[in-house]
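With one protein chain withheld, the remaining protein chains of the complex are depicted in position.
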Amino acid sequence: MPPAAASSIIRAGAGTARCVAQPSQVPVVASFSTTASRPKFTKARRLFRAWERADGRVFRRHAGEKPSYLPSRRREDDTDKPFPLNPYFKSARVLDERAREVVWEKIMRDGETIKAVSAEFGIDIRRVAAIVRLKEVEKDWIAKNKPLAKPYAKAVLSMLPTHRINPNQSNEPFEAINELHVHPYTMQQIFWPTSESRHFTREDAAEAFHPTLLSADKRVPHPELIQMEREVEQGRPLWDASERFKQAVMESERRAAEKQVAKTIHEEKKTTRVNTERFEFRFKQFNSENVGLKGRSRSVVGWRYGTPHDDRSKGHQIKIPTSVP
Amino acid sequence: MKPRRFHGLQRPKLRQSWNKYNLYNIARARDPRIGTDDIATFFQQKWRAKGLLRTYHGEHIVERKWERMFNRRLLSVVDMDTKYMAQNDGSELAAGRGSGTDQPPRWDRKSANPRSVTPYMQMTFAPMERRLDIAVFRAMFASSARQARQFCVHGAVKVNGKVRILTRYYRQVPYPAYRLNPGDMFQVDPERVLYATGLPKLSPKDPKQPSTLAGEDEVAEEALEEEAESATEEESEVQAAKAEQDPDTTDAPEAAPVNMKPTRKQIQDLTAQAKAILSEKPLSPAQKKGLRKFIQNAKPLLSRAGRPNASPTEITDELSTLVAELDLGVGGDDKASSGGAVSSDPMASLSDSELKSLEERMEELMDEEEDNPHDPSKPYVTPWRPRNYMAPFAFIPQYLEVHQNICSAVYLRHPVVRKGAAEVPTPYPIGTSQLAFNWYLRRR
C-alpha cells in the first residue's frame, strides 16, 4: 500500500470519528461537514439586516388605517407613491365597503341609472357597473352561505387609501369621470388652412382630422353632463337642470337597452333551433352571395380560400380569444 | 452554473413580489442613470434598460412572447372639464390668432411643470398588465406574479364565472397568458388568497425551525419570536373565549337551580384548545410548561364544576386566574386584558353602561372569532393575519375594481396614461422605460 492512500483512509476515519463524537455541539444540519459554518454575514447581508432593524421595521407589521409606502427620495409629502424612483405611479384610492354598498343600493334598490350615480359620486361609469356586478356576486355568496374572506378584506382596505361616500351629502368626486380617450386620428399634426375669421369649433376640428370622427362633445362618456352645464349657463336653475339631466340619462340608458333587445330579436329571427336528444342545433341564416368583388369580403362566412392564416403574423392576433362568452 | 437568487442582495433585481428582500432592493435602488455617466452606445443603453425592466415586468414570460404582445400604441386619456366644454365650443383656442392678441407659449423652466408631463413612456409594459396572472397579482390576490401564475395553472382562477375557457383553440383552464378584455371578471379561490396573503405557517420539519440554531441564526430567532407572538395571540383568543362565557356564569347565581353545563363545556373546550395548541405549535419550553400546567389544573376544576354544590363565581375566578397565569407575562393586548378584567370583577360592581359596552365588545369579539376562527387544518396561521412586509406593496391600479370579500375583480379597461400619472406600476424611472420602449420598437 502506498502511504498516501493509507493516510487518506486515516483522515476519513478521523473525520467520521469527529462527526460521531460531537453530535451535541455541532448543529445537526452541519453534522456531515468538518468545517465550521461561516461566522459572519456578507456585507450585503449585514446591510440588509441593519435596514431590517432600522428603516424596514415599520413595514414589518402594518398598524393603523393609513397606507405606508417607502419614503420618496425627492420630497417628504409624497406619501401615495409606492415606488421611490417612479413619481408617475400613484396608489389610487379605492372605494370602501360602505361606499360600494351605497352605490349598489342606489342602483338596485332606488332604481337610479348608472350614469346618474356615476355623475353624483364622481365614479367612472364602468366602475359603477362593476361594483354592482361584484356586489351581486357577494350577495349571492351570502345567500348560499359561502364563506367570505372578511379578515383579508379588512386587512387590505386598511393598507390602501380609501374613499368614503356619505349618501346624504355632496361628496368630493372619487375620480375624473369625463375622460376622453385620445383617438389615434387626433394624434396627427395636420395643416388645415382656414380663414382667420372662421368660427372653428370642436366639430370642425374633428372633421378636419377625419370625416367620420365625432367631436369631443359626443365622444366623452357624459355628454349629458355637458348639456346640463350648458343649460345652467343659460340661466336654468340647477335643480331643474339636474332633473333634466336625470331624464336625459334615463332616456339614453333606455335607448341602449332597446338597441340591445332589438339586436337579440333580430338574431333570434335569423336562427332556427332544432332540438335533438343530445344537443340543440342552431342554424343561422346568412347570405352566401354577399362575398364582395373577389369573394374575400370581410362579411364572408367560413374559412376563406386563398388568404393567409393571419394567426401567426403580428398584428392579427386572432388566436388570442377576444372574449369569454 | 449556480442559479442566481430570485431576490439576491449582491446583484439586486426588482421583482413583482411582496418579499422583504425585494422591498429592501426597491428601497435602496438608485436611478440607473443609463447613458449619463458612461460612454455606452445607444444600443447598449437600450439593451441594459430593457434588461432591467424585464426583470420586473413578467420575468417568467419568454421574451418572444412579450415581443409579440408589445404594442407601440400607448393609450391615453384627457380629462374634459364639463364646465369648460359647456362655456366654450373650441373656437376660443383660435380666437385672436394673427391679430396679435394670443399669448405665445413660453417653454422656460417655471411654466414647464413636471407635473404637467404625460408620462407616455411609463406605459411601455401596459400590454403585460392585460395578462391574467399579472392582473391577479395586481389585484393583491397573490403575493407574487409567479404565484398568481400557479393559481391560474392549478385552476383556482375563474374568468367570468367559468373555470374553463373554451376557445377555438381548445384550452382547459383560464391559462395565465389569457389576455383580459375590458369587462372581464376574474375570481380567485378565497382559500388560496388567504394562503397567499396570510402569515405562513412554519411546519415542525421546516429547516428554519429554531430548535437547533436558535443562538446563532437571527432569522431563526425571529421566527421563534414570531411563533411566540402567535402563541400569545392564541392564548388571548383563549381568553376571548373565556370572556364570551362570562355572562352565563355570572348570571348563574341569581337563578336558584345552578346549571353548570355551559361552564363545564367551556372548560372542556378550553382544555381541548390548549392541547391542540400544544401539539401543533412550535412553542418555547416556558410556554409549553404553562400550557401543560393549565391543562393539569383545569381537570380538578372540571370535576368540581360537575358537583351539585359548586359555586359558579368561585370556579370562574379560578379559571380566570389560570388563564391569567397562562399569559406568561407577555404584554397582553386589549382583548386579553378586557377578558381578564371581566372575569375577576364581580357582576355587581359594573354599571349599566359598562355592561352594555362590554356586551358590545363581546359581540364584536364573537363576530371576529366567527369570521376569523382558529383552524389548525388551514395551511396558514390562524386566526388569519396579513403576511409581513405586505403594506408597502399594497396598491390597486385604477383599471381594476377589486372586491376583497369575494376575492373577485373586474378588469374595467386597459391601463391608460393621463396628465402626470401612468397607470402601469413600475419601479423604474421614466428614462429607463423610454430606452426600453425604443428597444422594442425594433429599430436597432
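Order of writing sets the labels: A and B. Residues in every chain begin at 1.
Throughout what follows, a residue touches a chain if its C-beta (ideal position, glycine included) is under 8 Å from a C-beta of that chain, and two chains touch if they have at least 3 such contacts.
As a working rule, contacts and distances are computed from a predicted model.
Peer 1: Under which of the names "Zinc finger MYND-type containing 12", "Elongator complex protein 5", "Glycine cleavage system H protein" or "Ribosomal protein S16" is the non-displayed chain listed in UniProt?
Peer 2: For the chain missing from the view, the UniProt record says "Ribosomal protein S16".
Peer 1: Which of these, A:54, A:143, A:274 or A:293, touches the one chain of the complex that we don't see?
Peer 2: The missing chain is touched by A:274.
Peer 1: Out of A:110, A:172, A:268 or A:289, which touches the unshown chain?
Peer 2: In the full complex, the listed residue that touches the missing chain is A:289.
Peer 1: Going by the touch rule given at the top, which residues of chain A touch the chain that is not shown?
Peer 2: So the residues of chain A touching the missing chain come out as 272, 274, 278-289, 300-303, 305-306, 324-325.
Criterion: only the chains that are shown with their structure count from here on.
Peer 1: In angstrom, rounded to a whole number, how far apart do the mean CA points of chain A and chain B lie?
Peer 2: Going by mean C-alpha positions, chain A sits 18 Å from chain B.
Peer 1: Considering only the defined contacts, which chain A positions touch chain B in the complex?
Peer 2: Chain A residues touching chain B: 27-29, 42, 44-45, 47-49, 51-52, 55-56, 59-62, 67-70, 82-86, 88-92, 94, 97, 100, 124, 126-127, 130-131, 133-135, 137-138, 141, 147-153, 155-157, 159-160, 175-176, 178-182, 184, 196, 199-205, 216-217, 220, 222, 225-230, 232-233, 314, 317, 319-324.
Peer 1: Show me the residue ranges of chain B that touch chain A in the complex, using the header's touch definition.
Peer 2: 9-10, 20-21, 23-24, 26-31, 68, 73, 75-83, 85-87, 89-91, 94, 97-99, 117, 119, 122, 140, 159-160, 162, 165, 167-169, 178-179, 181-185, 187, 190, 193-194, 197-198, 207, 212-213, 216, 218, 371-372, 383-386, 388-398, 401-410, 412-413, 416, 418, 420-430
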